[in-house]
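Below is one structure; the comments refer to it alone.
What you see is the complex with one protein chain gone and the rest in place.
Lettered A and B in written order, each chain numbered from 1.
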Amino acid sequence: MITQEKYRTTVKELLSNGTIKMAIGYKPGSTPDRRRPLFIRTLEEADQLVLDSTCMTNLSGYLVTEGLLSDEKRVGIFLRPEGIRSINILAAEYQLNVDQIIIFGFDSTGREVRPLQGRNAEDFTALLSEIKENPPVIHKEPLLERIEKMNAKERFDFWQEEFSRCLKCYACRQACPMCYCRRCIVDSNQPQWVNTSSHTLGNFEWNIVRAFHLSGRCVQCGNCDRGCPVNIPLRLINQRMAKEVIDGFDHFAGLSSTQEPVLASFKKDDTETFIL
Amino acid sequence: MSEPFEPKIVAFVCTYCTYAGADLAGTSRLKYAPNVRIVRLPCTGRISPMFILKALQKGADGVLVSGCHPGDCHFTHGNYHARRRWMVFRALLDFTGIPPERVMFSWISAAEGSKFADLINSVTEDIRKLGPFDQYQELIKETESPATL
Partner (left out) sequence: MAKIGVFICHCGENIAAKVDCTKLAAAMGEHPGVAVSVEYKYFCSDPGQESVKKAIRDNNLSGIVIAACSPRMHEATFRKACAEAGLNPYLCEIANIREQCSWVHTDKDMATAKAADIVRSMVEKVKRNNILQPIEVPVTRRALVIGGGIAGLQAALDIANAGQEVVLVEREPSLGGHMAQLSETFPTLDCSQCIMTPRMVETAQHPNIRLLTYAEIESVDGYIGNFKVRVRMKARYVDMNTCTGCGDCSTKCPVKKISSEFDCGLGKRTAIYTPFAQSVPNMPVIDKANCIYFKNGKCKMCQKSCQINAINFDMQDEFIDLEIGAIVVATGFQIQNTALYGEYGYGKFPDVITGLQFERLASASGPTAGKILRPSDGKEPETVVFIQCAGSRDPSKGVRYCSKICCMYTAKHAMLYAHKMHDGKANIFYMDIRAAGKGYDEFTRRAIEEDEASYIRGRVSKLWLENGKMMVRGVDTLLGKPVTVVADMVVLATAMVPQPNAKEFAKTIGIAYDEYGFYNEAHLKLRPVESSTAGVFLAGACQSPKDIPDSISQASATASKVLALFSKEKLEREPVIAINNEATCAGCWGCVLACPYNAIEKKDIRDRSGKLIKQVAYVNPGLCQGCGTCVTFCRSNSLDLAGFTEKQIFAEVMGL
């Protein structure tokens, strides 16, 4: 509660002295454990701000809304560490100017929310490096372990079962801060690389392409997973790919705003044990 | 009586190294299994993971992707970029149940006609042992059958 109050005050202060034109935060949602995005432009709106452990959504995707940052004014945003990483990636991919973003960082353990020190993306570099070196012990995903133990046939069946529910509603895409393309490959029909019918094959292709495009860019904020109306465990694929790039290329997505995209760069001695 | 299984394999190769290596196998009159269909691209850098998915959709039991050895790329870096993509894509396929044995990667230079022939033979045999990619065929079949209510 104290954190929430403090941040309300801070937001009001920065709004009134013109440092930021808007702050993006959370307000109560439809059920007690859900939160909605809040766009604070006035002091009154700041009073609606809620900040507690249920504020899960990574809000950074709102920053790339067409035109939001084009007036070069600053915008404040409430972000967990994953969200800060998203900001860094968006900056590294030239989708926003990191100097325009004022970060209200927070994290939570259990039900307790605490603020993070810093205002600008670069202030969090030490924190992010610490997370890279010592990843928080999230609850071990029993499902992930189960999948890794399966043989290829079982894994195939497992995922086809999951994907067969996919509706191609693209909520995962809409929820993801990294899916900022003006036109997604799935919407490109010349040629139609991804089958758009909701056959399992098309669903599989869509999810594979999505995961590939997020490889080395996903910060595991969980937006896609929470967004999925049919509960496909998308986070598992993203986690697996994040592991791949960190093991293979020591790439921790979003470590800094100048990080080179992992799949647009290379090292001459990259591993190639799999190549015949 | 069913026909003996003949694997269908699609190979995506760069024109400067592996395609030239395949030509060399031809001019040297080496013999190899007739199961591979080659798609020629300028560089491994041009070979998109989408191509691999489309080959599987076309019923390929195996896919081979091949280009110049590191350092030999006609375009200097294309194969280095490709190598990273392959590694990531391969892990992704593996995790989602596409056996890595069905999607293979190799370096074959313009001088390695015999490596090309040998590799095609061994890849064909490996895929033959794995058998047809039935699981994927099921998916394809589903897309071809009329929708049912």
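What we mean here is this: a residue touches a chain if its C-beta (ideal position, glycine included) is under 8 Å from a C-beta of that chain, and two chains touch if they have at least 3 such contacts.
This structure is a prediction, so every number in the text was calculated from the model and none was measured.
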Inset, instruction - Check the whole complex and report which displayed chains the hidden chain contacts. - result: A, B
Inset, instruction - Out of A:L68, A:C184 or A:L276, point to the residue that touches the absent chain in the complete complex. - result: A:C184
Legend entry - Positions on chain A contacted by the hidden chain, ascending: 93-95, 180-185, 188, 190-193, 213, 260-261, 263-265
Legend entry - Residues from chain B at the interface with the omitted partner, ascending: 10, 16-17, 19-20, 22-23, 25-27, 29-32, 34, 37-43, 45-48, 51, 54-55, 57-58, 71-78, 81-82, 85, 109-112, 117
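The criterion applied here is as follows: only the chains that are shown with their structure count from here on.
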Legend entry - Cα-centroid distance, chain A relative to chain B, in whole angstrom: 34
Inset, instruction - Sort out for me which residues of chain B touch chain A in the complex. - result: 49-50, 53-54, 57, 70-71, 77, 80-81, 83-100, 104-107, 119, 135, 139-140, 142-143
Legend entry - For the chain A and chain B complex, residues of the former touching the latter: 147, 150, 152-160, 185, 193, 195, 197, 199-202, 204-205, 207-209, 211-212, 215-216, 237, 240-241, 244-245, 248-249, 262-268, 270-272, 274-276
